[in-house]
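This report concerns only the one structure given below.
What you see is the complex with one protein chain gone and the rest in place.
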Amino acid sequence: MIDEGRALFLQIAESVENAIVEGTLAEEAQAPSTNELAAFHRINPATAAKGIAMLVDKGVLYKRRGIGMFVAPGARQVLLGERRAAFADRYVDPLLAEARKLGLAADDLADLVRDRASAWEAASVNEGMTR
Amino acid sequence: MTTSPDLVVQVDHLTKRYRETLAVDDVSFSIEKDKIYGLLGRNGAGKTTVMSILTAQNFATSGDVRVFGEQPYENARVLGRMCFVRESQKYPDDATPTHAFAMARLFFPRWDQKLADRLIEDFQLPPKKRIKKLSRGQLSAVGVIIGLASRAEITFFDEPYLGLDAVARQIFYDRLLEDYTLHPRTVILSSHLIDEVANLIEKVIVIDRGRIIMDDDTDAVRDRAASIVGDTAIVEAFVAGREVIHRESLGRVSSVTVLGALSPEDRRRLAAAGLEVGPVSLQQLIVRTTQHSPSDTAITTEGAVR
Partner (left out) sequence: MNRTLSVIRMQFVNRQTYVWIPLIILAGSFVLSLLIFALIPTDAPKYGGAAQAPLWYLLAVGIQAMTMSFPFSQAMSVTRREFYVGALLTAGIAALVLVAVYVLGGFVEQLTGGWGMNGWYFYLPWIWEAGPLGAGLFYFVMAVLLFIIGFWSATIYKRFGGVGLTIVLVGIGLALVGLLWLVGRMDAWGFVWEWLMSAGAMGLTAWAAVVAVLLAGIAFLTLRRTVP
């Protein structure tokens, strides 16, 4: 789960951000403590603290004195915005590179995306019905 | 907000010479309070020598060493706040682990017997069996338990894992982190199992052939190198002008490790060129910078015609 070649504190921050984006960590909910994160990932607590500090600086988390760190209101929207902006760099560029290797043109790629999207759509509709 | 760090150890131009060999060659570094340091390097690089000199068990040929601001030699005030159980530690004849821990309790004012008892169980150490009859792993466990339970303000662990199997090693790392979280202290851990300790250590100091070649925050070092894989010609074109620390080829494919962060622009260029970028783990980075095989080009800047 931990990537060898990237700064650990960044990965910790990301894992908390992921939880916020996915909704498992709601706004105004208490974020895991530094010690909890360190113990869970088996890392140095100072590193975990650095990750949390970064999120506080960023405004994603805020501190309630004597209690702990909480998810700031609006954090999810901010993160979604951030990730959408980075989406092209992180996902589209590699996709294009791989497509080029395989000889897929941009149109072929677009068709593939649309087909898959509708397949997913159908699957989740079914699920919605049976629930 | 930056506060000036509390330095508990300061080493200035430390040199240790044995006859013709320089075991430690003009080494300078400082250790900040309550952080976990990794003192990494190959066997015989000088790690144990440095730690021995810091604890006044060995003597410097030249240079200055200060612990808590004072010189450690014959300094009970300073020495009593440190604990250094070396890798091949000798114990009194016929002593059992129970004896050893009873003796340790006499000298380490913060000794925690409950912690020691718990660790004895964790490591499945037979407490009444004579130390000279213990297996290599059990012997290591004795040293590890003394180090952990001592709660010494500066605790050294000298290659503590020798003879410990993977499960025992993980127990050690877990207990170390647990105890450090509840009772912070300065820890200096020497190891050549770099990947195993990479997530524990906040700072990394690498010693190679008696010299310090790296002294940094672990996270800063992690981002420092990247591995670029692809068609040899294309890779070479990309790495021209960059610091290369390692290269491998198989047929027309090369994997080259470069130092220096890659900008987003770089990454776009790489993706466009069909090259793959991979992370370089701490262990790989250190191994590649300390390899000295004849075919290895070591640290060299590209540009020269080969």
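Every chain is named by a letter (A and B) in the order it is written, and numbering of its residues begins at 1.
Note that in this section a contact is a pair of C-beta atoms (placed from the backbone, for glycine too) under 8 Å apart; a residue touches a chain by one contact, two chains touch by 3 or more.
Keep in mind that what you see is a predicted model, and the values were worked out from it rather than measured.
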item	value
Partners of the unshown chain among those that are drawn	B
Contacting the left-out chain in the complete assembly, out of B:S62, B:N75, B:Q170 or B:S249	B:N75
Residue in contact with the excluded chain [from B:L14, B:L115 or B:I146]	B:I146
Listed residues B:R86, B:R185, B:K203 or B:H246, member touching the removed chain	B:R86
Chain B, residues in touch with the chain not shown (by the definition above)	52, 55-59, 74-76, 79-86, 89-96, 99-100, 102-104, 106-108, 146, 152
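The criterion applied here is as follows: only the chains that are shown with their structure count from here on.
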item	value
Chain centre separation in whole Å, for chain B relative to chain A (CA means)	32
In the complex, chain B residues that touch chain A	35-36, 173-174, 177-178, 180-181, 195, 198-202, 218-220, 222-223, 225-227, 264, 267-268, 271-272, 274, 278-282, 284
Sites on chain A touched by chain B in the complex	2-10, 35, 38-39, 41-47, 50, 89, 93-94, 96-97, 100-101
